[in-house]
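Heads up, one of the protein chains got dropped from this complex, but the rest are sitting where they should.
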Amino acid sequence: MSEDYKWHYGFFLGCVIPNRYPMIEASIRSVFDHLGAEMLDLPGASCCPAPGVFRAFHIPTWLVIAARNISIAEEIGVNPITGCNGCYGTLRDAWYELEHEYELKKEVNEYLAKIGRTYKGNLEPKHVVQALYLDMGLDHLKDYIKFTFSDLKIAVHYGCHIVKPSDKRPWDGEYEVPRFLDEIVELTGAKSVDYKDKYMCCGAGGAVRTAVKEVAADFTREKLMNIREVGADIIINCCPFCHLQLDLGQVEVNNFYADIIGEPFNIPVIYITQLLGVAFGMDPNLLGLIKNHELTGVSPFISIDPFLNIIKNQLI
Amino acid sequence: MSENVNKYIKRKVYKKTSSRIAQKFVDAGLQEIRACINCGTCTGSCPSGRRTAYRTRSAIRRALTGDESVLKDIDIWLCSTCYYCYERCPRNIPVTDMIIKLRNIAVEEGYILDSHFVLANNIFYATGHGVPATGENNKKWRDLRESYGLPPLPPTVHSYPEAVKECQELMKAVGFKKLMDNAAKLKEERAKAEKKDKEE
Amino acid sequence: MSRIQYPSNIRIVRVPCSGRVNPFFIIKSLLRGWDGVVVSGCHPGDCHYVSGNLVARRRFAILQDLLNLFGIEPDRVTFMWSSASEGDRFANLIKKVTKNIKRLGPNKKFESTW
Partner (left out) sequence: MTEAKKELEKVKKEIVVTGNEKPQVGVYVCDCGINIAGVVSVPDLVKYAETLPDVAVAREYKFFCSDTGQNIIKEDIQSGLINRVVVAACSPRMHEPTFRLVCKEAGLNQFLFEQANIREHSTWVHMKDPEGAFEAAKDLIKMSVAKARELKPLEVKTVSIEPACLIIGGGIAGMNSALDLATEGYKVYLVERTPTIGGHMAQLDKTFPTMDCSACILTPRMVDVARNENIELLTYSEVVEVTGYVGNFEATIMKKPHYVDQEACTGCGVCVDYCPVVTGNEFDLGLATRKAIYIPFPQAVPGKYTIDMDNCIKCGICAREDVCEPDAIRYDEEPEYMKVKVGTIIIATGWDLYDPTGLKQYGYGRYPNVIDGLQMERLLSSTGPLDGKPTRPSDLKAPHSIAFLQCVGSRNFREGGNQYCSRVCCMYATKQARQYKEKHPDADVYIFYMDVRAFGKGYEEFYESAGKNYGINYIRGRIAEVSEGEDHSIIIRAEDTLLQEPMELKVDMFVLSCGLESRSDAGEVASLVRVQRSSDGFFMEAHPKLRPVDTLTEGIFIAGVAQGPKDIPDSVAQAKGAASSAATLMAKGEVEMEPFFAVVRPDRCIGCGMCVENCTYGAIELIDDRHFGKIASINQALCKGCGACSGNCRCSAIDIFGFTGEQIFSIIMGGEL
């Protein structure tokens, strides 16, 4: 741990961020560093495992693997932090259960002993947005703002597991109409526009995407139609799986539902730290906004150029 | 038999209830399920039910009354775990947790989709990641990482082979491997029986 | 009234108010070999006798220090608020207390004096 930083976290990457949307990883690392927060690696961390999938197959496996992941952060002595709602759901729910049920903790530790690990507890798993909003606070973020984008209309997508189950989340039980992400977004001078069913699920979670892509895409279709209705320029979110579903999902929606959506969708999907970084005046290269190689068949599937164009005008 | 007999005569009478599945919930400490008053808040909240045949309340009711066909239903895999039902149930029933438990029971009895099985067994168990970046197919993702100035493989299980072993050992100990093998076996048996049925 | 079940190893001594409970009663009980003592009073502010429960509360804070001194686990003595309408709360507290006291084992400290 370095003395130069005010905050220290163990960066739990999960699967989708490092392996499908590495631009999110890049932007979180750079923005947190910029804000005075150290992101330490959690060597050997695995899949969280995903709450709607592996938990739905076998709860004990889910719990034990999650405990192993948290125990890696414990070894370093920092709070695990994740940029993914799914990982957040797993780490936090597992942590919550283990904190509250002594017997369960004992049992889990019997398994972990087999690989020479223990789960001690007490270290609260956090979300990147939670760190920004609760640990650092809006006032801290405000000090870093260099550019504002008053013409930008943003559709904020929260996703589910960042606020629910609310009894295991840090938002004082608020889940129906949370505002924290909008407040962060509004620091950039952009307008967070209200749209119908703003808090609705993107459709990917709970193993639905793996089960039947068309069903997941139909959730996404509904969201996208509502977002287009209010004329949002971009979508801001805080979860790589929602990100994937809203990005790659647009391609799928355009394909599956061509007959009912009218114009195909192409709304840029941007992760919250990417937007913040731009407002902080950081190098877009550090924020995963500029690809340095030409690659095909990789993310982002929907071009973010319109976004880059808007902010270019503002930055000048 | 006249065509109309097949068409109109159903002779389906709701005969008996069984508490086998309900008991599994109780054993798992989820006895709240029995306090359901069938108010429909869960179904009304459900973004999945608005577009599929999945009905949250009915799934719970079927489980409670012993309609075991609920386990075979693909519908229970269409819940996106958005937790709206969990948050709003007036009887404090952790509905989403119930659905997850219901899926656990289904898997135990061999009802798991092929895509889920592959994800669990061939990907997660093998690599420690649900969405991996290793393997020939995934080279483009490693390249993508590099294009943003990141190392081709993240500092996760991907960079630590012994960590993959750790995870596998845990999964064996806790019974995941056995569960999957059993599910595979049951699936196969069922497929065979079905095929035989069709042939006859 | 609500017939909620709780462990059968407690015996209830009726007093007008938790304020009536003299520390000697508790000490005597522990000397006599009762494994634990619960003093159950009304919630603060709800006392039928205005403030008997608060008077009692103050007294027991001191008592617990004293017990420690004697080598009796202070956890054997529990003070709780529970109103006449809170059958389930009472039952749950009793369950918790019994669990705690079971953990401490039988109170044999003064066996020779019985």
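Note that the chains take the letters A, B and C in the order they are written out, and that residue 1 is the start of every chain.
Criterion: a contact is a pair of C-beta atoms (placed from the backbone, for glycine too) under 8 Å apart; a residue touches a chain by one contact, two chains touch by 3 or more.
Keep in mind it's a predicted model, so treat the numbers as computed, not measured.
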For the chain not depicted, the shown chains it touches: A, B, C
Touching the unshown chain, subunit B contributes residues 35, 37-46, 49-50, 55, 57-58, 84, 88-92
Subunit C residues that touch the omitted chain in the full complex: 1, 3-17, 19-22, 24-25, 28-29, 32, 34, 42, 45-52, 55-56, 59, 83-86, 89, 91
State which residues belonging to subunit A touch the missing partner chain. 173, 176-177, 196-197
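In this text, only the chains that are shown with their structure count from here on.
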Starting from the mean Cα coordinates of subunit B and subunit C, work out the distance between those two points in Å. 48
Between subunit A and subunit B, what distance separates the C-alpha centroids? Give it in angstrom. 24
Quick one: which residues in subunit B touch 2 or more of the other chains? none
Send over the residues of subunit C in touch with two or more other chains. none
Subunit A residues touching subunit B - in the complex, by the definition given at the top: 13, 15-16, 18-20, 22-23, 25-26, 41-47, 49-61, 64-65, 68, 89, 111-112, 114-115, 117, 160-161, 164-166, 175-176, 197, 200-201, 203-208, 210-212, 215-216, 218-219, 222, 285, 288, 291-293, 295-299
So, in the complex, the side of subunit B touching subunit A is made of residues 47-48, 51-52, 74, 77-84, 86-87, 94, 96, 99-101, 103-104, 107, 112-113, 115-116, 119-120, 124, 128-133, 138, 140-141, 143-150, 154-160, 162-164, 166-167, 169-171, 173-176, 179-180
